[in-house]
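All protein chains of the complex are present and in place, except for one that has been dropped.
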Amino acid sequence: MLYLVRMDVTLPADLSPEDTADLLAREKAYSQDLQRDGRWKEIWRVVGEYANYSIFDVADNDELHSLLGGLPLFPHMRIHVTPLATHPSHI
Amino acid sequence: MLYLVRMDVTLPADLSPEDTADLLAREKAYSQDLQRDGRWKEIWRVVGEYANYSIFDVADNDELHSLLGGLPLFPHMRIHVTPLATHPSHI
Amino acid sequence: MLYLVRMDVTLPADLSPEDTADLLAREKAYSQDLQRDGRWKEIWRVVGEYANYSIFDVADNDELHSLLGGLPLFPHMRIHVTPLATHPSHI
Amino acid sequence: MLYLVRMDVTLPADLSPEDTADLLAREKAYSQDLQRDGRWKEIWRVVGEYANYSIFDVADNDELHSLLGGLPLFPHMRIHVTPLATHPSHI
Amino acid sequence: MLYLVRMDVTLPADLSPEDTADLLAREKAYSQDLQRDGRWKEIWRVVGEYANYSIFDVADNDELHSLLGGLPLFPHMRIHVTPLATHPSHI
Amino acid sequence: MLYLVRMDVTLPADLSPEDTADLLAREKAYSQDLQRDGRWKEIWRVVGEYANYSIFDVADNDELHSLLGGLPLFPHMRIHVTPLATHPSHI
Amino acid sequence: MLYLVRMDVTLPADLSPEDTADLLAREKAYSQDLQRDGRWKEIWRVVGEYANYSIFDVADNDELHSLLGGLPLFPHMRIHVTPLATHPSHI
Amino acid sequence: MLYLVRMDVTLPADLSPEDTADLLAREKAYSQDLQRDGRWKEIWRVVGEYANYSIFDVADNDELHSLLGGLPLFPHMRIHVTPLATHPSHI
Amino acid sequence: MLYLVRMDVTLPADLSPEDTADLLAREKAYSQDLQRDGRWKEIWRVVGEYANYSIFDVADNDELHSLLGGLPLFPHMRIHVTPLATHPSHI
Partner (left out) sequence: MLYLVRMDVTLPADLSPEDTADLLAREKAYSQDLQRDGRWKEIWRVVGEYANYSIFDVADNDELHSLLGGLPLFPHMRIHVTPLATHPSHI
């Protein structure tokens, strides 16, 4: 089941360069694990913004919330989820 | 080059059932032709709304506008385009 | 799987009283069938507005869109869907 | 009498892990007491957000404000209340 | 129990002067009956707008929706309801 | 002359409990003095929010700004003023 | 007492050229009478829009609403009023 | 003196193809005359929308309003004007 | 050439009383110099808000930006500029 997710990141101003690097490395690993197992199906950068649009393919609402809530950057992001359905013109 | 496009449809209240059917058939054929040639890469229905989110893969801004402006439903849609870039965490 | 759905109705100004009565009767029957089979779990009127908040309990995004798209009032409503997950404080 | 309530939480950035754990434990206990006595009738997580939608069943506006104002997280939440009425299609 | 209600009126462009006069006379009578029995406690014009802010004093949410839904102008108004509670500084 | 005023309070996160108590006591005294002399005609709590709707009855715009600008909480509030006129249906 | 007023005009699409000319002539005469007696103190066109910002100098809220409600274009305008006070830096 | 201008077009639904063609031809001629004399310095289509962003280079606010108000499409457009100044980093 | 300017002030929470007094004194002197030379033509307080609406009369966009950018409070204000033109009903 598919969802479009937009994530906007705002890092705390007082995060040290080391903590930032560590946080972003953990975020990247977390994202790539989910991309590899197929649940984080697509991820694109929004041009000019510290934000992404992503497609998730998960079993249900609870699984999606669990994946998003576990993001290392979760406390520093504004997230909006749009549930998607099959389009009748889809080939 | 990828773009996320949201289209919200409002059909005119006085369109006859025949004209509506004809318009939607032309829209579907137009969309499916572009899906087949790979430029209309994805199309999803927004749950509960007469709207879709789509991914287009085109050469440039002009080509995207030309494809969208040619939609049979173009005069009856509100369209918003978000340019997408490669995300550094993308595998 | 649960979703919160808000529906705002705007009837066409030129709908005859007979057509209005017929449309609303079909909407009511449609809604009550879905309430009886448990998929339209709750429906409340928003005080002062021609609008409702509802809870749907369905298998997936596609089923929800199919139920909402089939509403007799669908062409006359603005609908917004919020996917819900289990809350950790829920008893 | 029913109300739909949305609560969005923003924890202070400088709250220690201990204070956070204590605050959340008190919030959970407070919520579960009200769920058990039937006044906090439903609580759902908004997928992807640190937010909930809840249904309260209380005697009047004053009782609702008193319950919400007593939430341990109250100073850290943005809350919006929508009063609900019986829907004529409700079975 | 008190509620603040804002009502914004948009009359249909094609309503005849006679129908308009009749509609407004019925609205006025309806409003004044409720003012006399104490449930429509206050009504003020918003300066420069075809709109009012009102205070209603009713038993519960259902009664308020029933009163508002019965307004002759109800199909031509956008209404927003804010539930009010006792303020701790109120003397 | 009447005005509807909405005030939303956001206390500074680092205000000590003593300073908070002192500030709120001064705000309450200030409000009650104006309620007693009839210029702060009504005050209601917005259910679920650290906010109020109030009715002021003052001589003119300058007097209203002077009263609001003197509120001990003024630096910590977002205030919006709506001028009110007599409604033609008012009895 | 001063107010800033913004007026946005939307003429009905089916108004005949004669009715439009007549309506605008009456609006102009009405405005110029009030400018001459000093109550419509200033009027400026918003560049690029069928809208104006105006300053009114009237005795009170009721007088302002009465003047605005009497505008020949009143049924075709969206109006927003901002009450103004003396600024402490004003010379 | 430069201004950024955004224009969003909504053609009346009942405009005949002949009137539409005539209107658009007059709009195009009007625009190209101003482009040739240097006052309509730039015009770009907003991708996916019946809208443009333009740069005007005119003597003052009055000249800009006069040019925009004279557009054949003016009654069918929503226009927003942003005044521009020299940027200190401009080479 | 005239512009309507709205300025909303938010002073930094940690500014000392002395620095605040000095800053506001410099702002007042700056404003009054411009009022005396006729370029800051009008200034009004927005009732209930730490904000003003002002009218500037300057030679061009660059001069207006230069005046506004030089305000001692500039780093602490949100400013919005609306260019004004002569209104055809102006007497």
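When the chains are written out, they are named A, B, C, D, E, F, G, H and I in that same order, and each has its own residue count from 1.
Here, a residue touches a chain if its C-beta (ideal position, glycine included) is under 8 Å from a C-beta of that chain, and two chains touch if they have at least 3 such contacts.
Every value quoted in this text rests on a predicted model; they were computed, and no experiment measured them.
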- Task: With the full complex in mind, choose from A:A29, A:V47 or A:I91 the residue touching the hidden chain.
- Result: A:V47
- So that we can see where the missing chain sits, which residues of chain H does it touch? 2, 4, 27-28, 31-32, 35-36, 43-47, 52-53, 82-91
- Item | For chain A, residues in touch with the removed chain | 11, 13, 45, 47-49
- Item | Contact set of chain I toward the excluded chain (per top definition) | 3, 5, 12, 61, 64-65, 68-69, 75, 79-81
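By our rule, only the chains that are shown with their structure count from here on.
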- What chain lies farthest away from chain C once each centre is taken as the mean of the Cα atoms? I
- Give the pair among B-C, A-C or E-F whose set of contact pairs overlaps with that of B-H by over half, matching residues by number. B-C
- Query: Which of the two pairs, A-D or E-F, is linked by more C-beta contacts?
  - Reply: E-F
- Cα centroid separation between chain C and chain G, in whole Å? 43
- Note on the structure: By the touch definition above, chain A meets two or more other chains at residues 2-3, 61, 64-65, 81, 83-86
